[in-house]
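Here's a structure for you.
Removed: one protein chain of the complex. Kept in place: all other protein chains.
Order as written gives the chain letters A, B, C, D and E; numbering starts at 1 within each chain.
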Amino acid sequence: MKKVAIFPGSFDPFTIGHESLVIRALELFDKIIIAVGHNAQKQGFFSIDARMDMINKIFENNIKIETDCYEGLTVDYCRKKNIYFIIRGLRTSADFEFERSVGQVNKQMERKIETVFLLTSTKYTPVSSSIVRDILANGGNAKQFIPNRINIDDYLNK
Amino acid sequence: MKKVAIFPGSFDPFTIGHESLVIRALELFDKIIIAVGHNAQKQGFFSIDARMDMINKIFENNIKIETDCYEGLTVDYCRKKNIYFIIRGLRTSADFEFERSVGQVNKQMERKIETVFLLTSTKYTPVSSSIVRDILANGGNAKQFIPNRINIDDYLNK
Amino acid sequence: MKKVAIFPGSFDPFTIGHESLVIRALELFDKIIIAVGHNAQKQGFFSIDARMDMINKIFENNIKIETDCYEGLTVDYCRKKNIYFIIRGLRTSADFEFERSVGQVNKQMERKIETVFLLTSTKYTPVSSSIVRDILANGGNAKQFIPNRINIDDYLNK
Amino acid sequence: MKKVAIFPGSFDPFTIGHESLVIRALELFDKIIIAVGHNAQKQGFFSIDARMDMINKIFENNIKIETDCYEGLTVDYCRKKNIYFIIRGLRTSADFEFERSVGQVNKQMERKIETVFLLTSTKYTPVSSSIVRDILANGGNAKQFIPNRINIDDYLNK
Amino acid sequence: MKKVAIFPGSFDPFTIGHESLVIRALELFDKIIIAVGHNAQKQGFFSIDARMDMINKIFENNIKIETDCYEGLTVDYCRKKNIYFIIRGLRTSADFEFERSVGQVNKQMERKIETVFLLTSTKYTPVSSSIVRDILANGGNAKQFIPNRINIDDYLNK
Partner (left out) sequence: MKKVAIFPGSFDPFTIGHESLVIRALELFDKIIIAVGHNAQKQGFFSIDARMDMINKIFENNIKIETDCYEGLTVDYCRKKNIYFIIRGLRTSADFEFERSVGQVNKQMERKIETVFLLTSTKYTPVSSSIVRDILANGGNAKQFIPNRINIDDYLNK
């Protein structure tokens, strides 16, 4: 039976840390759906379309990767897709505290859900979407933190 | 002499974790005032009235529990009520870091204040008001995280 | 291709937390080798034989679980078995800091290794082997923290 | 009804941080038993007698403080004394992680137990028994970290 | 060669903790530029002018201290000034996690940058600008957390 997982996140934007995590997670899963969470109350730095477009470009030749977006709870998205593995990366112990609460509550809401955590690679540990956004918002050069296939200027000019 | 404590918080909303904490704290104190803090700058998910109404319903037959609300500093509220025990629950080490700063600053502002911490029960450790709000905002079912006596739909429709 | 993982640890003793983790990890892997690490410099509370015997009893009818023991580095054991998924449970942020260092160093020593982390179940989060050992060393009753199939007294009298 | 609590610890030695905590806890409890835990497997820096003697000196005129020692589990000591409030101080988030596990396991072993945490005073936050022992073992002057009534040299020469 | 460092921050407002840190850092550096970061997206509690004015008052007779403000990335400000030592204070482990990410990303963007961390003094550890703002916003008395030379009322009435 094929093992499929969801990698949910806001990915605003998708970083080299996320890219590295997905590639490593493909050893574990036969297919991964990268699902961009849409939060109606919170405006993002990049639009949902821009975020999905970037992810599509990064993995465009990889048939094991699918890109999607969703609104509402991750738990409900899992039920709708009938997929119960969730992938999450862990960078810092602050991350961990937050992820533990979310992961344990998700499991209390839907027993079938299993959150699988991978460590970020050593060199990408300090990189987060919020730091990348901060660099971009201040006109800095964030290229080294963004996957090669993405020309971030294309999305900033949009 | 009767021992009275204040349990301050935003309680937006009051969860099963809070309920469990108050019941256990009653072993320690003769009376507990659950004080809903009102922050003029920050609009809550539920109104102050709704939050107080929920708490009143949960403890309506318990003469050792009183519900109140306040604006301004907790330190000033303690002085006004002439009550210097503060109860707080601890869930995670992130909670702890924050509570330590607040508790030590409160004591520097008013020597009489003593913050008394209880651990959340094991099974309620991942539950927080912010996670419950997130579930409700996304149309999810949060009943298992809210005290039995509350029909949360009554407040969502208000 | 079958996915096989190693669950390494000292398991001194194996707790209900470990049992719950293995059962959940079987959703992800086709086979799991529970590998009891043997540290020549550190005498355990239970012998390696006793620890393996307990684990065998717990999973005796489960053909997807195998029990083994090893000396030396986990990295070298992975190479010997030609299995590169390692399962670890995460309870607290102190756990996390330690596991991150070990996991990242393991990956630097052997690129193929991927450590997969699962959260402990909410109710088992406070339970660790060291707490169980401490209870047993002090003549306390640790039954609720040990898998049902184990009669721990059999091993204490050995 | 009088409220009595146990303040268990190894107190090897009792520091100004412990002293400050006990004095503040007396606002909350009518009587406090300072209980020196005796661990047969671990030799202390000071003998149990020396530790109890120091604590007795510090609080010799305080009829609300009693000193005791015990072997075995704190849970069993609580049952024997029929006292179910435990006092613990919290200094750092590393402390907190450890105390949470112990406190939640204690509650699972004996429902009546309630662990009550107080923060250490700001200025005593870095002081711990292990740091004091390290200073003394290296011939340093630890007087500022030890309660005034104790002449630590009396115990080092013993 | 003179050693110069930048102490960047939002300093909204500058606290006794910051003051103590700067004075201690002067042992290490021949000159320190206190640089108030200006974030166009985020309105502060005090204006940039008020913050700089307060800092100038505190250090007005100290020729080794200079006050400045900047917009954009700290990395770019360092390049513009050709100064590559950054001073930061560490209060809590939550601080540390955040500072580590920022410091390591800064170094990846500009190899010459070296962030030098000092601990806050024990007694100022709980004091942060955000706690001081919260006290002021609620009409509380924050004088003990603000350097002596500042009459905070002058700035609140502005």
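FYI, contacts are C-beta pairs under 8 Å (C-beta built on N, C-alpha and C of every residue); 3 or more make two chains touch, one makes a residue touch a chain.
Because the structure is a prediction, the values reported are computed rather than measured.
Counted over the whole complex, the shown chains touched by the missing one are A, C, D, E. From the set D:V4, D:A50 or D:I135, the residue in touch with the chain omitted from the display is D:I135, counting the whole complex.
Looking at chain D, the residues touching the absent chain are 91-94, 125-128, 131, 134-135, 137-141, 144-145. Mapped onto chain C, the footprint of the missing chain covers residues 41, 71-73, 75-76, 93-94, 97-98, 100-105, 108-109.
Within the entire complex, the positions of chain E that touch the omitted partner chain are 3, 24, 27-28, 85, 90, 93, 96-97, 100, 103-104, 107-108, 114-119, 121-122.
Convention: only the chains that are shown with their structure count from here on.
Among the remaining chains, those touching chain D and also chain E are B. Residues touching across the chain C and chain D pair largely diverge in numbering: under half of the numbers involved belong to both copies. Computed centre separation for the pair chain A/chain B is 34 angstrom, with centres defined by C-alpha atoms. Distance from the chain C centre to the chain E centre is 47 Å, each centre being the mean of its Cα atoms. Touching two or more other chains at once are residues 92-94, 125-126 of chain E.
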